[in-house]
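This report concerns only the one structure given below.
Every protein chain of the complex appears in place save one, which is left out.
Here is chain A:
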Amino acid sequence: MSVCLHTCRVLSVSLPNSVVLRAFLTRSELKMVSPAIALAFLPLLLTLIIRYRYYFVLLYRAVLIRWVRDCLTGLSREERAFQYILTHATPGDAQSILDTFDHWCSTVEFISNIGPKKGKILDRLLQEHCPITVLELGTHCGYSTVRIARSLPIGARIYSIEMDERNAQVAEKIIRLAGFDEDMVELIVRPSDEVIPRLREDYGVERLDLVFMDHWKRCYLPDLQLLEGSGLLGEGTIILADNVIFPGAPNFLRHVRRSGLYEVRVHRATLEYIRGIRDGMAELTFLGVK
């Protein structure tokens, strides 16, 4: 098939030129598949390219550019983002830092933060519920941490869990830059499945009011089950899971719908910084164990 698609492209370029075509034909008569049949696949190829163009854009921005820049600069993507923010944002101003982040992500490179549009949903939830204890799984660069922290009431506390050491360093710098101290934000650099069972003993958490999930999509379900087992979830606890449709966490959604422990709402949106790819955030309200 790939050969045939290749010939398609070649042919489409050389169609007007009959000499080239003739030469090509004489060559292709040796093969099994005739060029005309291969050419008939051209519409399919075009259709696929046009229909899934956003995915190609995503591939280009999230993988290719990152790879090139990694090679060129020798810094990791997160460190580059931090450099940009350090030079462009106002220290101590959370909004400025978030804006700069959005700008960098939408024009320079791609980092899968929660993004401004889905961030507004998060903001609204925070304003409605005013949580005191927040658990964030997957700090990454600290974008969502800053976003949550700036709309929390005084005395509230965020436990932010990040597995990767380098990311955590960047995240800490960004959080400090935004003006949040250790009383407000507690950054825990360990895998989430180790931390969750020990939250009660090590950190003295009694009840979580809001859990924000934005780490590995595969870990959504096991971590949720750990949280259920730990007894940290109380009635009315909100669990917000990002990217449940793309890249998607089908098992997580299935469990949540079937277990009957939660009231589920899926907010439909598009993927952050890229138009045209559908995504969603799942908002679960813990109804309590019956």
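Everything that follows uses one rule, which is that a residue touches a chain if its C-beta (ideal position, glycine included) is under 8 Å from a C-beta of that chain, and two chains touch if they have at least 3 such contacts; residues count from 1.
The rule is short, and it goes like this: contacts and distances are computed from a predicted model.
Taking the options "Transmembrane channel-like protein", "Coiled-coil-helix-coiled-coil-helix domain containing 4a", "Autophagy-related protein 13 N-terminal domain-containing protein" or "Fibronectin type-III domain-containing protein" in turn, only "Transmembrane channel-like protein" matches the UniProt protein name of the chain that is not displayed.
Within the complete assembly, A:R278 is the residue of A:R166, A:R190 or A:R278 that touches the hidden chain.
Within the entire complex, the positions of chain A that touch the omitted partner chain are 32-34, 36-37, 39-44, 46-47, 50-52, 55, 217-218, 244-251, 278, 280.
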